[in-house]
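Left out: one protein chain. Kept in place: all the others.
Here the chain labels run A and B in written order, and each chain numbers its own residues starting at 1.
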Amino acid sequence: MKHLLQTSDLTINDISQILSDAQYFLDGGDWLPKKNIFVANLFFENSTRTKCSFEVAQRRLGLNIIPFEVSTSSVSKGETLYDTVKTLEAIGVNAVVIRHNQDRYFDELAGKSDVSIINAGDGCGHHPTQSLLDLLTIKQEFGSFRGLKVAIIGDIRHSRVARSNADTLVRLGANVVFSGPAEWFNEELLENGSYEAIDSAVETADVVMLLRIQHERHGDKGTKAADDYHQAFGLTIEREKRMKPGSIIMHPAPVNRNVEIADSLVECERSRIFKQMKNGVYIRMAVLKRTIEQMEGSGQNEHINQKWTVAN
Amino acid sequence: MKHLLQTSDLTINDISQILSDAQYFLDGGDWLPKKNIFVANLFFENSTRTKCSFEVAQRRLGLNIIPFEVSTSSVSKGETLYDTVKTLEAIGVNAVVIRHNQDRYFDELAGKSDVSIINAGDGCGHHPTQSLLDLLTIKQEFGSFRGLKVAIIGDIRHSRVARSNADTLVRLGANVVFSGPAEWFNEELLENGSYEAIDSAVETADVVMLLRIQHERHGDKGTKAADDYHQAFGLTIEREKRMKPGSIIMHPAPVNRNVEIADSLVECERSRIFKQMKNGVYIRMAVLKRTIEQMEGSGQNEHINQKWTVAN
Partner (left out) sequence: MKHLLQTSDLTINDISQILSDAQYFLDGGDWLPKKNIFVANLFFENSTRTKCSFEVAQRRLGLNIIPFEVSTSSVSKGETLYDTVKTLEAIGVNAVVIRHNQDRYFDELAGKSDVSIINAGDGCGHHPTQSLLDLLTIKQEFGSFRGLKVAIIGDIRHSRVARSNADTLVRLGANVVFSGPAEWFNEELLENGSYEAIDSAVETADVVMLLRIQHERHGDKGTKAADDYHQAFGLTIEREKRMKPGSIIMHPAPVNRNVEIADSLVECERSRIFKQMKNGVYIRMAVLKRTIEQMEGSGQNEHINQKWTVAN
């Protein structure tokens, strides 16, 4: 498939191949597309990590990047996402990376355009490249996923990271537990893991994966005062001391320091938070390579579905 | 001339050369400038198609593009367009592509700067590259312009597309008629074509060229409710059925679906709307080539009009 929309579209083999390609790039390996590839990054929500990470990955692969700022595009004249993507297709863009606040925004695009779509986050839905970079980070640490215990802690209901990770980790043989405020727990997630109290989760997990409190997705309702949250559900200095030997801390960032995690733990010995970001570049190179190879195989964008009469 | 400000500056020969170069690029032809060329795209009005299209064209020609965001430039400290362009000239920019909401903004620039100016739309004035891509689309379809009937329909008074197209089409031998709300008709345009009722215009034209209702250029006054407009002056499903065999539909986009044109017609057999966008990239490559060739011939930007004493 030329798109990457959600991790559930990827087989275990697909995931293995992507992790392997990412490690290849990380170890200094090279790969370039056979022809000029044009991409655009459409970020309808703010981002530093994901957007810059894709930009670095695209440059390392020698792609042509067409700048697209939502606020100065025709989107502000009321143009829809569908018409925007069809426009980019018409002017020769081969792939678009999209972050959008609407869940499953891609349902209105896939199958109606020749452009490859790489999902960089849809509302409270999915975030496949984040999940893949988390997997790479865990694999580098433990070699395998089978039997690992991963505790995903925090704002689970609003988290596309939680959703994508629970799906892949369970398929790869890990045990997933969720923790955090009960009212932020999503029943739908139960098929991929049970709920566990914060202290026992932190003490028994191989991977303590904290989630960002997404102030922008829920109003005041349900938001605990930051300090209350930190004491009740955050990784405090005290809780970190009771973590298993060899266990690691992960967080998709941006971190709310002293809310999800104590300030001094962000860069502590157990933390893999910045390593996750570093891995993100190589995962995105691998994902882009996969997309481009499928494009090159299928002759994408060689024609436009309109009659083509060249008169002279 | 090193600038491209309005179509009336172009002779029939100039237009032929640009269309021919565009077709050459479209057919896979290559051309690169002899030296490093720096360009900046100054869009003081929102745009997806035109801006991205120039960005693709510039990358295909190997130009260096200096990003310029109006909102984060010194324009927000009150700097004028003149001082902005002179600044870009001083730091080595060779050509600027400008879209601005002021009619004939270029009058204050041309002749006072060595930078080549390519007009990407001035207020309700001109939009030469849009006109050229429309001409290429028509030429590809019909081979020639002589005797063709082109109906330009809609918000004519506010349309720089109508103005630029009427000028060129008439010079190339086509017959132009205008249609749409009488209060949006501009007397000045009469020299290039007469007014015709919507139904007979649609039924007899070879090219039905619809214009976007520019909500941003007129307030509520004069704006009909969208559905009323569609029934009275839009290309409805019924009207399309009565179009001439072989006739085509064009629109500069972004389209207001079900206002200027029925939703299902945007990508119908007769529509060349996305083909216009595709042609836009090649037209802009041709226009940039022309500008750069004139630059290379004239030794532009080799000096700055200030005393130059290199001491050491």
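In the analysis below, a residue touches a chain if its C-beta (ideal position, glycine included) is under 8 Å from a C-beta of that chain, and two chains touch if they have at least 3 such contacts.
Since this is a predicted model, take the numbers as computed values, not measurements.
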{"item": "Selected residue (touches chain absent from view) among B:Lys86, B:Arg104 or B:Arg171", "value": "B:Lys86"}
{"item": "Residue in contact with the excluded chain [from A:Gln140, A:Thr204 or A:Gln294]", "value": "A:Gln140"}
{"item": "In chain B, positions touching the absent partner", "value": "36, 38, 40, 64, 66-69, 71-79, 83-84, 86-93, 304-312"}
{"item": "Interface residues of chain A (partner: the chain not displayed)", "value": "23, 26-27, 43, 46-49, 51-53, 55-56, 59-60, 67, 69-71, 139-144, 215-216, 253-256, 267, 269, 271-272, 274-275, 277-278, 280-281"}
